[in-house]
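Dropping the structure in here first, questions after.
The full complex has more chains than appear here; those shown keep their coordinates.
We call the chains A, B and C, going by the order they appear; numbering starts again at 1 in every chain.
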Amino acid sequence: MGSVWKNKLSLSIFGQSHGEAIGMMLDGLPAGEAIDMAELQQYLSRRAPGKFPWATPRKEDDVPEFLSGVVDGMTCGAPITAVIRNTNTISKDYSGLKDVPRPGHADYTAQVKYGGFQDVAGGGHFSGRLTAAFCIAGGICLQILQRRGVRVGGHVAAVGGEADTLFDPVNVQDFAKLDRMDFPVLDESAGARMVELIDLVRGEGDSVGGMVEVAVTGLPSGLGEPMFDGMENQIAKLAFAIPGVKGVEFGAGFEAAKKRGSENNDPFYYKNGQVLTKTNHHGGILGGITSGMPLVFRTAIKPTPSISVEQDSVSLSRGEAAKLAIKGRHDPCIVPRAVPCMVAVAAVAVLDAML
Amino acid sequence: MGSVWKNKLSLSIFGQSHGEAIGMMLDGLPAGEAIDMAELQQYLSRRAPGKFPWATPRKEDDVPEFLSGVVDGMTCGAPITAVIRNTNTISKDYSGLKDVPRPGHADYTAQVKYGGFQDVAGGGHFSGRLTAAFCIAGGICLQILQRRGVRVGGHVAAVGGEADTLFDPVNVQDFAKLDRMDFPVLDESAGARMVELIDLVRGEGDSVGGMVEVAVTGLPSGLGEPMFDGMENQIAKLAFAIPGVKGVEFGAGFEAAKKRGSENNDPFYYKNGQVLTKTNHHGGILGGITSGMPLVFRTAIKPTPSISVEQDSVSLSRGEAAKLAIKGRHDPCIVPRAVPCMVAVAAVAVLDAML
Amino acid sequence: MGSVWKNKLSLSIFGQSHGEAIGMMLDGLPAGEAIDMAELQQYLSRRAPGKFPWATPRKEDDVPEFLSGVVDGMTCGAPITAVIRNTNTISKDYSGLKDVPRPGHADYTAQVKYGGFQDVAGGGHFSGRLTAAFCIAGGICLQILQRRGVRVGGHVAAVGGEADTLFDPVNVQDFAKLDRMDFPVLDESAGARMVELIDLVRGEGDSVGGMVEVAVTGLPSGLGEPMFDGMENQIAKLAFAIPGVKGVEFGAGFEAAKKRGSENNDPFYYKNGQVLTKTNHHGGILGGITSGMPLVFRTAIKPTPSISVEQDSVSLSRGEAAKLAIKGRHDPCIVPRAVPCMVAVAAVAVLDAML
């Protein structure tokens, strides 16, 4: 039941990487919301692979087919279902993964949980490919949010040791430019160093992790519920649905742990009759509820576990050590592709809270 | 509805800091589980205030009264409800907080959300005091887990810039000693520096943040569901219910973002017929599902926003700037008291996954 | 986890008949709603036992203590918790019920489910006494609904073979009179016959079932969701939480099964610019969604299984047949007391849909 999230919106995600199709069902949207398919496709292409020299060369068209919920380009109140066919799957024997699990992947835990019946091809239901389905939901929510004056944007905050500058959480930078960049960063020289690092790592058959930062602007105050259904709870729950995420922090996050109250507290003040805070260490959320300041969070993305250098593993059938060298080319760094995914996480959580 | 978490277990938390009582209802536990009330009380006392010179002097007895679900010291299958009376509340006028919200607190966001009807006394439903109710649930789950061979422990990983050593995630240290310590740390000299720092900060009328690390040992592999209901999703959702938490990370967490795949991947090997990993950067969770290695996570706790130094705020009634000096003594550092809370978070999430 | 209902509102019900207390937690209500405690008590007294010569003589005061969520008589946005102490429990040995289950009760199924750890005293968590907690939630919702122009009323539609007239579903009778009646019926001569029948049955140590009809007026159209979360689904799910309910029907209900479409379809017409239907076989719900016509449903209540005539049962310990004669006096007919319970069911479901 883990693939269904039900709050005010419901999001159900299905599919395996090399199955017939992946897709999503999104229920609970208001009727009468226009969905601009070209804009959605544009957004989905930000997640699509194959754009960079370093990215996995598997071409995914990622053109969703809408099976329900949209009539004449408008939501009709019924659940929206969209599927993406898996056309580009290479028919090969993945059964070895059931025997020799890839370190860092879900191969082993899925084997334990599903007793060998899991679909291992391309990672099955655990594949990062499923995030394309998540992004369909996110892209739809984004368009609805935008009409309500809420904008969501993100950037590659770090790749390995190379860090971008962070958003100014009080005056978040404009997202338009970021949305157009293949490698969205605030500091382009940092971006260049990141790309260089990725290229280096790729040459070594290795991979590298990173960090994504997302901000939401134009938010009304008062969104979210106390205790278990605050904005942090909801965003975190959704963020960990994206493969590779190992941490999430809001506002000053782990830096807040080092601070004093007198530094970390954000003083209130009035501007044009509106209550704002001079700083924004709280990341736009106090007590789980939005303050009206930009909502800011960062997620840690682990390095892609698929690397071509030989690794130690085990043979489950023989009960002994085994070496593993993963064939094929894989993304040496999924962080840029994770940016639209994290934007989707925020868009779904925020729209849900606004309904 | 945010104060009810419903999965296989259901946890409902109620009460306001200075209302009649706080409490919790926990539904879904198996019948026939013994609850050792002395052991539970011992566990609750780890969260209780007033133990340290620096802690808030408000004495809370935190002795829960069980209203339902326990017969002759055993769970009977019906929901367990326990309440703690708020006996030690000082009758005073809190209405000022509705006018001049405390920076870093939920005063302002609650005002927006509840239109001035929220209970502001002592933080109302947003108070850290509510974590005593959470800990009742956690303490019960802990006892059940222990009988199934699962142990949960935690320590103060950092206070301000002073850091404890972290758990060895492959061979997690014994929890027994930590459980007995007033200020649970692995490195006692680091602990001494933290205590010194807290004392310093207290003298300045300030507060300081920190970090809590929790580990779960003896876990079976295969717990958790993919996508939205993985162990990371569940723990994160519960962790952000504890006031002051601004970040959560699993295993290598944000450090993983800096690593290469070849460093971060944890090689599998066999030991006594069991599949283990040589390192544990994955924190015991792969694809949301437990691997059988220790589950390890850390949370960032912001500095208590209640400080006695004067702060800038606003008067909502007058629509203008206002100064605020919070009276009374407050915890200069809630991190040691957050340790049993985070243990409770883990215990609830893990037992839920095991049912 | 069965004792928690979570939708837009969350309702958690706890307690065992002879435990410390029973109670409820209701989360998700808007802040700033006045709760008239005298009016609530008045409503609760409609469910209270001991009013009639034929009713169980156990006196329950049913005066709830509010532990949270209400400040100065107003909802504060935090969950509302109220408890009723079980003061009038007779300390006696109920352990026999674990051995010789009462026919028609949950004794046997609870024994199987909870392996003998269930609280059998007075029916434990399965007792009809728990409906007092449900009625606290219902009574609060009723007051809020009333301020929004929505009224909920009910009557004893039948006791055994004696039937009251049913509501005119197009012009539902005024509820004020029903609310004041100890034995609420539309046709008082039918009521007299019911009372006579109950008296007869009581004299024989037997019990008798019946039917409750509830109507909701002043409802806006458009409430409810399609498929699983329609008004019928929600009301039915809640109604079966009341012990003894074995059936629920909306509008023409089982009579509709006998009808032709041309009879059963309710023609639309305009009255004062509003769309109404000339008849109301649909019971105010089409496709799960309110039409604006009165919402009408009936529930079948089985005869109280507690009867003093000797019955056949088994001894679980000896694995053989056993005779059972239930001591003490019990309600020979719970139907009049079920009326406010069914009103509560409707009030919770309808207010939830309106939020």
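Here, a contact is a pair of C-beta atoms (placed from the backbone, for glycine too) under 8 Å apart; a residue touches a chain by one contact, two chains touch by 3 or more.
Here the structure is a predicted model, which means the values were calculated and not measured.
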Size of the entire homomeric complex in copies, 3 being in place: 4
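Note that in this section only the chains that are shown with their structure count from here on.
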Identifier of the chain whose CA centre is least distant from the whole-structure CA centre: B
Centroid comparison with chain C (C-alpha atoms), farthest chain: A
Two chains sharing the most contacts, counting C-beta pairs only: A-B
Computed distance of Cα centres, chain B from chain A, in Å: 26
Geometric centre distance via CA averages, chain C-chain B, whole Å: 39
For chain A paired with chain C, centre-to-centre distance based on mean C-alpha positions, whole Å: 46
Where chain A touches two or more other chains, by residue: 226
Sites on chain B touched by chain C in the complex: 1-4, 6-10, 12-16, 19-23, 25, 27-28, 31-32, 65-69, 71, 74-81, 83, 110, 113-119, 124-125
Chain B residues within the chain A interface of the complex: 1-5, 11, 13, 101, 103-106, 108-110, 112-113, 125-126, 130, 158, 160-161, 201, 206-211, 221-222, 224-230, 232-234, 236-241, 243, 245-270, 273, 275, 277-278, 281-283, 285-292, 300-307, 309, 311-314, 316, 319-321
